[in-house]
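Of the protein chains in this complex, all but one are displayed in their positions.
Letters A and B mark the chains as written, and numbering starts fresh at 1 in each.
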Amino acid sequence: MSDVPLNPGDAVRSPPRPRTRRDAQFDRIRDREAARQGTKLRGGRFLSKFLNNRLAVVGLVIFASIILLSLAAPLIAQHDPKSPNLRAMLDPPSAEHWFGTDRTGRDIFARVLYGGRVSILVGLGSALLSALIGVVIGVYSGYVGGWLDWVAMRISEIFMSFPQIILVLLLVAILGQSLLNLIVIFTLTGWGGIYRMARARMLSIREEEYVQALRSFGLGPARIAYKHMLPNALGPIMVNITLSTAAFILQEAGLSFLGLGVPMSVPTWGNILNAAQDLRLLENAWWVWLPVGATISLFVLSVNFIGDGLRDATDPSQQG
Amino acid sequence: MQPSEPILRLRDVHVHFPIKGGVFKRTKDHVRAVDGVDLDVYKGEVLGLVGESGCGKTTLGKAILQLVRATGGSVTYHGDAGETELTTLDDAGLFPFRKRLQIVFQDPHSSLNPAYTIFGSLEDPLRHYGVRSRAERRKIVGDLLEAVNMRREAMDRYPHEFSGGQRQRIGIARALSIEPELIVCDEAVSALDVSIQAQVLQLLMDLKREKQLTYVFITHDLSVTEYLCDRIAVMYLGRIVELCDAEELFANTLHPYTEALLSAIPVADLDRKSERIVLEGDVPSPVNPPSGCPFHPRCRYAQDVCRTDVPALRPYRTAAGGEHLAACHLIDQPPAD
């Protein structure tokens, strides 16, 4: 290891690298560290990562306010969402009717608020129910494997390969239009996705050594699967729930728009949109479709932001 | 050390994993992970199980604990209540024996559940074995952590707050929690930094003395076995090729594979550099092991007989009067039987 001194001019002196914006950022971090040597970062990493994600926080605020407004609909709305007012048909937005009125003179603001209750119930309810079914089956069969896993897999494939629209037509034809039917249909067609995800997570967690250790203690499979393995699969499952909530709300709007969802008399976001199925209204009465359309988009967007935030916060490989 | 009575007796243990393929998932072939192992583990000893990756040492360790079920042969446990055949017991029947046999894993990063605190991870087995009160469980977990030189308060923290060496110690504490008699250490120090390895090795030795434990120490590192083990079994392709006291193995190596393995280990001592015996090629696949002696394609002494006949594991007399088992046709001293 001889220490030959390097004469200046020995090396080809290319100019130093130009500074970039990143360099300034690095300098700030370095100076801050030098100033407060010895202090440690504390606090929940999960929470701070989530709160550092601006979009996720914005999403959470929008999500919470839409839900609160819908829940408090009777206190806020001055009009009954179902009673027509023939003297005020297709009124544009005014101080009396904030979002205007529809063709039968019903207050659209009130309908959007009350519609939110049904739509969010369908969306969140179906998502939670399908998650419950998918997780309960997926976690156990993924851990135990064998014939149980095979059977569950085939059943999920059958449900997932069924065209949803045919199931809907079938159920509507047999049972008629109702809120409950919609939730049942969404749950039946939706659990497969979460089941597969939960199962896949279990297959990889099953190989972890702490699971082997629990087995070597002779603990039962249900306890190992639900108590010890499930918490480690919860991150992606939560993300999936938020994303499918958004998807179900859009599907409800779509099916109601086609007249297959909730009965037209019940205000839902989809039914309100459905009322705008008319070129004349689309062109001349923007208030019939724009506010509700914007609300749906806003809600779905906020749920997606929350889902992304959750994913980033629970993924240890992503540095915040 | 003169071995006392056996605690475990393995006879002709086979573990074959099926390889499934084709449309109907038919079994096409078998991976012969463990292919006929006879082995006794004596009370209070440290038995080293050495070999390269794929030699079946980890599978054998798991077969002892019934985490992998043997497809042939017998594993008998010799306890106070006499002998018990473990391979035929179901989960409920195994329950009392799970308490006697425990395992410490290799990877300190995956051996603790990240979702629970240390107490959350360690309390469940205790509850399972009848410790009903939470206060009692907290006391036991605290005592265990102190036994592995950690602070009691560590039980309320999460695994990611600990370094690799600390996690490995927690893993050892977990194995100790139900007071087993025999612990299988599966590469328990291999994933640790060198400066931490010695801490964990010394902890294992101290615990063995205090609690009269028996270890089956699975490793690829012969330098560690020489330091730690009383007896060493060298495995190659699912079989034991050499088995004897540790000192005897290093002083009087009989099997050519052990010889090559020993010479291949880099030694941190410039005055002990010996000639490297470089083996040609790779370990053959355990799906189609070579005919005859499994080592013959890489063996520099191989003769015709090695290609056709499988050598039996035969005992030879040692200078000290002990037994030295080796499976090779070409050992130039007569077997002791």
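Heads up, the rule we're going with is that a residue touches a chain if its C-beta (ideal position, glycine included) is under 8 Å from a C-beta of that chain, and two chains touch if they have at least 3 such contacts.
Keep in mind that, in the parts below, contacts and distances are computed from a predicted model.
Candidate names were "Oligopeptide ABC transporter, ATP-binding protein", "Tat (Twin-arginine translocation) pathway signal sequence", "Isoquinoline 1-oxidoreductase, alpha subunit" or "Exported protein, putative", and the UniProt protein name of the unshown chain is "Oligopeptide ABC transporter, ATP-binding protein".
Checked against the full complex, the candidates B:S163, B:Q212, B:S291 or B:T308 give a single residue touching the omitted chain, namely B:S163.
Of B:L222, B:V241 or B:C328, it is B:L222 that touches the chain left out of the display. Considering the full assembly, B:L261 is the residue among B:L101, B:A188, B:L261 or B:C293 that touches the omitted chain. Residue positions on subunit A in contact with the hidden chain: 1-4, 6, 10-17, 22-23, 25-26, 29-30, 32-33, 37-38, 40-41, 319-320, in rising order. Looking at subunit B, the residues touching the absent chain are 52-53, 163, 165-166, 193-199, 201-202, 220, 222-224, 226-228, 246-247, 250, 260-270, 272-273, 276-279, 282-283.
In this text, only the chains that are shown with their structure count from here on.
By the touch rule above, subunit A contacts subunit B in their complex via residues 208-210, 212-220, 223, 227-228, 231-232, 234. Residues of subunit B touching subunit A in their complex: 62, 65, 67, 91, 94-95, 98, 101-103, 105-107, 110-116, 121, 124-125, 128-129, 171, 174-175, 178.
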